[in-house]
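The complex is shown incomplete by one protein chain, all other protein chains being positioned as in the whole.
Just so it is clear, A, B and C label the chains in written order, and each chain counts residues from 1 on its own.
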Amino acid sequence: MTIDFSALQRHFISIRENKTFETFVIAIIIISALVIGAKTYVFNAQVGLLFKVLDITITLIFLAEIIIRMIAEHSLKKFFSKGWNIFDFIIVTASLIPVDESEMALLGRLLRIFRVLRLVSVIPELRILLNAFVKAIPRMGYVSLLMFIFFYIYAAMGSIFFSKINDELWGNITISMLTLFRIATFEDWTDVMYETMDVYPFSWIFYLTFIFIVAFVFLNMMIGIVLEVLQREHEQFDREAGEGEAGEVHWIKEHTESIEQRMERMEEILVDLHKNSHK
Amino acid sequence: MTIDFSALQRHFISIRENKTFETFVIAIIIISALVIGAKTYVFNAQVGLLFKVLDITITLIFLAEIIIRMIAEHSLKKFFSKGWNIFDFIIVTASLIPVDESEMALLGRLLRIFRVLRLVSVIPELRILLNAFVKAIPRMGYVSLLMFIFFYIYAAMGSIFFSKINDELWGNITISMLTLFRIATFEDWTDVMYETMDVYPFSWIFYLTFIFIVAFVFLNMMIGIVLEVLQREHEQFDREAGEGEAGEVHWIKEHTESIEQRMERMEEILVDLHKNSHK
Amino acid sequence: MTIDFSALQRHFISIRENKTFETFVIAIIIISALVIGAKTYVFNAQVGLLFKVLDITITLIFLAEIIIRMIAEHSLKKFFSKGWNIFDFIIVTASLIPVDESEMALLGRLLRIFRVLRLVSVIPELRILLNAFVKAIPRMGYVSLLMFIFFYIYAAMGSIFFSKINDELWGNITISMLTLFRIATFEDWTDVMYETMDVYPFSWIFYLTFIFIVAFVFLNMMIGIVLEVLQREHEQFDREAGEGEAGEVHWIKEHTESIEQRMERMEEILVDLHKNSHK
Partner (left out) sequence: MTIDFSALQRHFISIRENKTFETFVIAIIIISALVIGAKTYVFNAQVGLLFKVLDITITLIFLAEIIIRMIAEHSLKKFFSKGWNIFDFIIVTASLIPVDESEMALLGRLLRIFRVLRLVSVIPELRILLNAFVKAIPRMGYVSLLMFIFFYIYAAMGSIFFSKINDELWGNITISMLTLFRIATFEDWTDVMYETMDVYPFSWIFYLTFIFIVAFVFLNMMIGIVLEVLQREHEQFDREAGEGEAGEVHWIKEHTESIEQRMERMEEILVDLHKNSHK
């Protein structure tokens, strides 16, 4: 029995590494995505039945695929140590729960939508991009926190002063923050401003300082952080590949090291020669 | 006969390299563009006739020009190996097809518009710019694909939840994606949001996460990639010209190499001296 | 008595350095912020009383905290030499002024809002971010001044030509500048333009040149300055940590120095050897 399992495992590893298998999985995910899109158009009962059959087939293929990958891995623990595997497992098992009842149907449809995200976990280039994005999160987190504090302060001020003017825009702090987010995207922000300027003629200071701080400073910081993360990755790649300026600097560094070692040897010889000449 | 052709070829090469010929071609393209623009204004029959004559003249000059360049090239194969030549050939030959029938007239006018693009193929600086843009395409492609996946997921969710609220904005997945593109450009996005918030008060989460992911993260990535491509080209130019930081690093690299070679020679002499002194 | 104070000081320093104390202060600031937010919702008298009690408690805790930090410092002069301390002191003492009278109530509420900013002074990462932002201010100041001059010139032109067309948008130079700021954010700017184009058909030149100069050139300069400040800080960090390209360049510089010194020593020996060999 153990031998059988090990043979099965070897067989499944070869399947997993197979290029055709990979392409097949990508094709299934794309079909799954197309089905989700097609469902948003109105169709008759016959097409609905076809979609149901397709849906079950896709679910079964995904199930088979994840079982193959789980067995191909050395241990379940190792399988679940990769974030993408956990993501795939949740998406696939959640699809298995029958959702025919009208109440759960919506949740079922939502889960099927997230299957499309599996494309990201299957195509390596997209995985790299998303990883770069994830790397930028901690630094973007602090900028977002600072931005949130400014939003909160302006929203509190907005609520205190403007709630009597327009309750729908400044009624409480949550609504005020939504209104400020709208202002940060420049979406009809002058309508909001002109309304409050009728009561407080100097309220334009509130809006202008807010736009200046949030839209100009913080958004630029966001751009700056994304650019830096991209540049750092590109520099590191260059250093390792020996290309570009970063590659040349790395080359010089390594050769400076070998020059130093050679000079040490030469100095020793020289000192020795010197001693001899004075004998 | 062969001698005749070879003489013709030599003659045509000299024409092609001629600065006046180049300026003449640019002038004709600009006139062609002006005719296209002038046609959009309403004119009487007389001016219409003038345009017809001008159009035929321009078509013939373009035909003559491309024949000269084809003959001036060593072989047709070499001529068609350049992307810009294929582009020019298609534009010119397509203009030859008579399009007087009302049905085809529109296509004919469209083709004539694309003649303006020949400016790009004629002016070297624009060709360089467009090449830089083309170089950025593969990397931008993956960012666009990732963006498309997020658009697709959000559009599917939007269709499921909001199609009953506003069929014109969320009717099916294609319309939903168009609506999301509109939201990504911040164009009246709050109108779309407030409408759905009447039914789902928490639907602002849908819009805010979408704007945050697409407008802030992906657009920044786009900026990052374009900047990197520009910077890389600039760095490479500097390296070759020996200018700027990249040029200095390259200089240091080359001189480090020559220092190493000199040291190797010196060490050999030293070792030899050392041996002699111990003799 | 002096011994007592010194013991108290040592005790307070240990409190200030305590991690639990820091977390406690952050928690109090967050509670203070939540109270500010909660107040914007309508509540009955009972909840109002609870808020009053909470407010007094928070004010007292803040007072206690700042007194601890003042005593823990070696001298009051040193305490007030740090900008953040002055900021904290103003916020806390201003909260002590009783603001129960209806007239001052608004000011009191405003001051309580600024307490949220204390989060920035307490969390080090946010302090670093804000410092980076402050460093960019002088250079951004000149860009802003240049931008302001262009705004002023365009606003004066706008007032002269368009005040008769729409007094609400172009009535005087202040209103005109607000209208131009609106145009710079692309907010319904075509409505403004189409209105004046009815009288001056060529007024689109006014708007297009303005958008080109302000929105494209100056905003890019702002991005450029923020990016440069971020990059410079990152470069300096790399240099000190010996990481990345900047770190490698710094390493090479230092080793080039030691190579030079070693070569000097070697040359001296060589010259000495040479002299001896000629004796």
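In this section, a contact is a pair of C-beta atoms (placed from the backbone, for glycine too) under 8 Å apart; a residue touches a chain by one contact, two chains touch by 3 or more.
All of these numbers come straight from a predicted model, not from anything done at the bench.
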item: Shown chains touched by the chain that is not drawn here; value: B, C
item: Selected residue (touches chain absent from view) among C:N85, C:S121, C:S159 or C:T196; value: C:S159
item: Selected from B:D4, B:E125 or B:D198 as touching the chain missing from the view; value: B:E125
item: Touching the absent chain when the full complex is considered, from B:T185, B:T209 or B:Q236; value: B:T185
item: Sole residue of B:E17, B:E240 or B:D272 that reaches the chain not shown, by the stated touch rule; value: B:D272
item: Hidden partner interface residues of chain C, rising order; value: 142-143, 145-146, 149, 152-153, 155-157, 159-160, 163, 171-173, 176, 186, 188-190, 204, 208, 211, 215-217, 220-221, 223-225, 227-228, 232, 235-236, 239, 245-246, 249-250, 252-253, 256-257, 259-260, 263-264, 266-267, 270-271, 273-274, 277-278
item: On chain B, residues whose C-beta touches the chain left out of the figure; value: 33, 36-37, 40-41, 106, 109-110, 113-114, 116-117, 119-120, 123, 125-126, 129-130, 133, 178, 181-182, 185-188, 219, 222-223, 226-227, 230-231, 234, 244-245, 248-249, 251-252, 255-256, 258-259, 262-263, 265-266, 269-270, 272-273, 276-277
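Here is the rule we go by: only the chains that are shown with their structure count from here on.
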item: Chains touching both chain A and chain C, listed by label; value: none
item: Chain A and chain B: spacing of chain centres that average the CA atoms, whole Å; value: 28
item: Rounded Å distance between chain B and chain C, as computed from the means of their C-alpha atoms; value: 40
item: Shared-contact residues (touching 2 or more other chains) in chain C; value: none
